[in-house]
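Removed from the display is one protein chain of the complex; every other protein chain stays in position.
Every chain is named by a letter (A and B) in the order it is written, and numbering of its residues begins at 1.
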């Protein structure tokens, strides 16, 4: 059985991090799958989905780390060529990848107690971002 | 068809790397799936699953690289706020992601000759870690 839905998220850019856990759990619940896999995927080349302990201090730490790995001030050929100044966002996204794949157990995405599913929008401006949630199971 | 099991692993922390390949292969075998996908996922926000050539020299190199990317000595807001000193472990885990998804072909996870599936436990202490192995296939 396959069931899919999209989540629409308003983001602020610069690796803005948004907790998707409740919405993903609702979609898994609506899928009626008791066991399987759920793929949570950011659509586009400047965003990622990962898991994190979603608490404000760590969220800031993670944004700082991404800034350290690929700074918004870094000159890139991409920004110079296209003039959109978001080369750094592409680099962060391609390093982290667009999504995560998690097990569905007992009708829910399996996560640790301090583990949430998040969208990380690396782009350099607010965006209406789409995240696809695909459940394959039974 | 969906089949899942958990692997329990005792780890030493600080990106301790443990080879899971034999155990994952046994679970895929017990699933009876000949073809499909296997998702191998660390439960929790301070561990990752990836693939590596599991030989001691490279394992040390990889731990050094993770130390370079997010040092255990680095001050983080997370550690300052919660006093558990493992902010670096969260950063490593969220960068790498919690798991991998591999094809199942001929009743086995498809890997290269020099490629193993490993748990990387980034946390700053020994832990009893759970890794979920979910097979979807036929």
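As a working rule, a residue touches a chain if its C-beta (ideal position, glycine included) is under 8 Å from a C-beta of that chain, and two chains touch if they have at least 3 such contacts.
A quick note: this is a predicted structure, and the numbers were derived from the prediction, not measured.
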Of A:70, A:104 or A:118, the residue in touch with the unshown chain: A:70
Missing-chain contacts mapped onto chain A: 1-2, 4, 37, 39, 41, 43-45, 69-70, 76-78, 80-82, 87, 90-91, 93-95, 97-99, 101, 132, 134, 136
Residues of chain B in contact with the chain not shown: 35-37, 50-53, 55, 57-58, 60-62, 65, 69, 95-97, 100-105, 110-112, 114-116, 136-138
